[in-house]
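Every protein chain except one is present and positioned as in the full complex.
Chains: A, B and C, in written order; residue numbering restarts at 1 for each.
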Amino acid sequence: MIRAKVVGAAGYGGVGIIELLLGHPGAEIACLVDAADIGTPISKLYPHLAGFCDMPLLDGNDPRAREPADVVFMSTPDGVGMKLAAAELAAGARVIDYSGDFRFNTPEAYADYATRIGRNPAHAAPELLSESVYGLAELHRSRIAGARLVGNPGCFAVSCILGLAPAVKHALVRLDSLICDCKTGVSGAGKKPSPGFHYPARYDHMNAYKLAGHQHVCEIERELSLQAGAPARVTFTAQVVPICRGIMSSLYAELNAGVTPGQVMEAYRAFYRSEKFVRIFPHDSGIGSSHVRGTNYCNLVVDVDSRTNKLRVISHIDNLVKGQAGSALQNMNIVCGLRENAGLDLPGRYP
Amino acid sequence: MIRAKVVGAAGYGGVGIIELLLGHPGAEIACLVDAADIGTPISKLYPHLAGFCDMPLLDGNDPRAREPADVVFMSTPDGVGMKLAAAELAAGARVIDYSGDFRFNTPEAYADYATRIGRNPAHAAPELLSESVYGLAELHRSRIAGARLVGNPGCFAVSCILGLAPAVKHALVRLDSLICDCKTGVSGAGKKPSPGFHYPARYDHMNAYKLAGHQHVCEIERELSLQAGAPARVTFTAQVVPICRGIMSSLYAELNAGVTPGQVMEAYRAFYRSEKFVRIFPHDSGIGSSHVRGTNYCNLVVDVDSRTNKLRVISHIDNLVKGQAGSALQNMNIVCGLRENAGLDLPGRYP
Amino acid sequence: MIRAKVVGAAGYGGVGIIELLLGHPGAEIACLVDAADIGTPISKLYPHLAGFCDMPLLDGNDPRAREPADVVFMSTPDGVGMKLAAAELAAGARVIDYSGDFRFNTPEAYADYATRIGRNPAHAAPELLSESVYGLAELHRSRIAGARLVGNPGCFAVSCILGLAPAVKHALVRLDSLICDCKTGVSGAGKKPSPGFHYPARYDHMNAYKLAGHQHVCEIERELSLQAGAPARVTFTAQVVPICRGIMSSLYAELNAGVTPGQVMEAYRAFYRSEKFVRIFPHDSGIGSSHVRGTNYCNLVVDVDSRTNKLRVISHIDNLVKGQAGSALQNMNIVCGLRENAGLDLPGRYP
Partner (left out) sequence: MIRAKVVGAAGYGGVGIIELLLGHPGAEIACLVDAADIGTPISKLYPHLAGFCDMPLLDGNDPRAREPADVVFMSTPDGVGMKLAAAELAAGARVIDYSGDFRFNTPEAYADYATRIGRNPAHAAPELLSESVYGLAELHRSRIAGARLVGNPGCFAVSCILGLAPAVKHALVRLDSLICDCKTGVSGAGKKPSPGFHYPARYDHMNAYKLAGHQHVCEIERELSLQAGAPARVTFTAQVVPICRGIMSSLYAELNAGVTPGQVMEAYRAFYRSEKFVRIFPHDSGIGSSHVRGTNYCNLVVDVDSRTNKLRVISHIDNLVKGQAGSALQNMNIVCGLRENAGLDLPGRYP
């Protein structure tokens, strides 16, 4: 039985991994750590867990929080995991960090990211960066398998990278024409109340935000460039709509000369042929965000607008599952040598 | 492995039991029957099931639909189950019917119910009524265990009966003072579109309906009278609010002279002490409908308004789970001698 | 032209009266006062006002805020109006206060209210209480007409008092059997974000709150007792549902012996015959909260449950209009001798 410790347990990312671990056949929760509400049972904060998980939140220095764990999930904001990871690794745990702290492999790449989002460009554990692995299993499965330290991807990034990877890898599109028009549900912003997510201000409201630059752009461009073997840049628009869970990314690119719709479809089908968690649907299938809600799936609609010679992909994920805790559990399964979809083979609930 | 057949598979009640059966350790789906979309894979209608259940919908007369099953779930409207049950029973199956067809044990009681809701008062299979058992496990567990035919309870009824049973059983309240003020999410009305549930007409809209009489009142009064050992009547108000899943019933009654808050609390705690699926919360616990969403739990807040000498109980269920498919699966577990919470020990997803 | 000053202009109550004043044929905004964002145009905080009202928020001590106004709307929380009212009255203004500060006429009645809601029981301006008038025009029109100081009613209170006044006035019901089961939209809690009104926590969530006692109960009981000429007490349950605007109060009472449905209907029709803002609908009319949204109307469904001998009234208002700014404007019109529905004869927008 894999024993998992959850740091930042009282946020949406924490409760997401708790829910998944409760249903996992080969893992169990070792302890829950957070920075507030110490001593409070998690089920007091999240009453749906009453009777399922009544463990208290522990301070990180509590002896019970320092007992050995096989895996540590760092469901913490930028800047926390980088301070805690070394000790966890030294104690023998594998670390899966949700933030941007370990998504980059050099201090320079991290500094570029940190600068863009207005953080201190100096990484607190630069010596760990070279061994960290970007935790998008569909692209880096084999390296994740051997990793001690995984940088779990950003939610928007998952949807965009999976949606564009086949096209850029097979040189189907112009790399200077990539547009990611992304809409997210509100849970992506976490559990902290704010004016923009106050129910009366949000229930009938959609808006674009961070037009000057979103933190996920760095990893999207890095991954697409890796696939393309050449520098890729994206125009990225983050938007919030009054949905709880779900990302719908509409992805556009100009097709290279001579590329046919058939080639496009075949490239996507081949790329994801053996992937458990990526499903491809035709353009008239009527799918939408609620069809991946509560699941680890990425549903793709792949389409070509022949009138304008554009590739158009609609990419759907649940931002809290494939965009966060689900990918984290998938990474745990790979790191620990378990069946990759253990605890994740669930269809969700509808409606 | 229990083999289960689902009739009316393409409605919300059908897809609910399919989802639960997919996660059940000791049961599997034998076949799916419906009256429309014959031949269409259920996963085409409900894309979240793609890869999990791609079985086609069968006509009831299809030979594949007539192969023996251990349990038949009749997720069908009033008037259907009564016509199909005898044949299924004759073939050796246990039958769990979602409608009002088998919630009453005499032709007279059925006629009273049918008249109230404007249906033909004559039952199509009156000979089966005496053996049918009302499928609310918390009150009729032992009789369900031996039943061939179970009338699954109405969703509002589950919330009201569980919320008032301890009070009426222990004569804590006046039986002529019972008020059930019930609010339901929209999924309770099923998947069929209608003007009142059209998104623009519903998203910021709440209303009361069927003030002249709701079909669940009969069973509520019958069950509360049984518990009380005397006739009980309820004033019942059905209301719809813009929620997908959830019932919140606010239940009121005048306390009998001398009854103390402590007695009330003790009566409720004792009544549900060994029940898996009923949880009691204090009045300041902050619970609400989303804390039972996707689960088979009934959460009760038990409260006394001493200023006015009233009992007040707030009863929360998910109308599609404890109010429908979850209770049906719970009944299947009991009927088949399985662990009562097999396939139902799930905390739901939050938020 | 009536010149109106709005104190607490940046809250929902403030923006509500601004919107109404912008459409009023005989009034205009003198200035906007608030405690934060001083100097910021209101249209920066509420972009829908851009071009309609770009006045800056002023500190209360700003000379521009101290210029004479005919009417001052105190859209402020409990405890603010009582400190500011005397100076405004001395300067010749009429004051309409949204809070509980001036809803009671004696220091003792105020102390009882304040104690219940956990505030200091001592009123800061007790000498003003005897002249303040409770601002529910349908019951106190003539006294409002001559008032300098109006205590605008609570939103729940408006819906409950208008819904029960005819019944208690005409002794149709037992005064110890009154139950107010009230559901409100989220805007009733104001613009300040909080965990319970964070979109992901609220969008599919309904719950009861403050079961131990809600601040509006005092005024409901006082007003119903006045109408009845005898002490009335209510069991009151506040509930929040995921709606932005709207209150639906389901009101119950036991009919006195011999009272017929016809008598009940006639009593309600007669009571509200000449009222502009109260509309009575039959029980099968299909009305709901969105039909009063954005308007100053109270829609009542009056019903008798003859099986259980209960009166049942469903009362709908928009909590931000008839429950707050609309009643305030109605009171301004009466106080200033204008047509009572000036600026309020609007049907709202649907859907």
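What we mean here is this: contacts are C-beta pairs under 8 Å (C-beta built on N, C-alpha and C of every residue); 3 or more make two chains touch, one makes a residue touch a chain.
Computed from a prediction, not measured in an experiment: that's the story for all the values here.
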Contact residue for the chain not shown (choose from A:E131, A:D181, A:E275 or A:D345): A:D181
Of C:A114, C:A208 or C:C244, the one touching the omitted chain in the full complex: C:C244
Of C:A50, C:A87 or C:A230, the residue in touch with the unshown chain: C:A50
Touching residue (missing chain; options A:T40, A:S250 or A:Q263): A:S250
Touching the absent chain when the full complex is considered, from C:T106, C:T260, C:S285 or C:S306: C:S285
Interface with the undisplayed chain - residues on chain B: 12, 185-187, 191-195, 197-204, 242, 244
Missing-chain contacts mapped onto chain C: 12, 15, 19, 22-23, 46-53, 187, 191, 203-204, 244-245, 279, 281, 285-287, 290-295, 299, 345-351
Touching residues (missing chain, whole complex) on chain A: 176-177, 179, 181, 183, 185, 196, 200-201, 204-209, 211-212, 233-235, 237, 239, 241-246, 248, 250, 252, 254, 283-284, 286-290, 293, 301, 303, 305, 307-308, 310, 312, 314, 351
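Assume only the chains that are shown with their structure count from here on.
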Inter-centroid spacing, chain C versus chain A (mean Cα positions, whole Å): 46
Intercentroid distance (Cα basis), chain C paired with chain B, Å: 39
Whole-Å separation of chain centres (CA-atom averages), chain A against chain B: 37
Overlap residues in chain B, where contacts from two or more other chains coincide: 204, 244-245, 286-287, 290, 293, 351
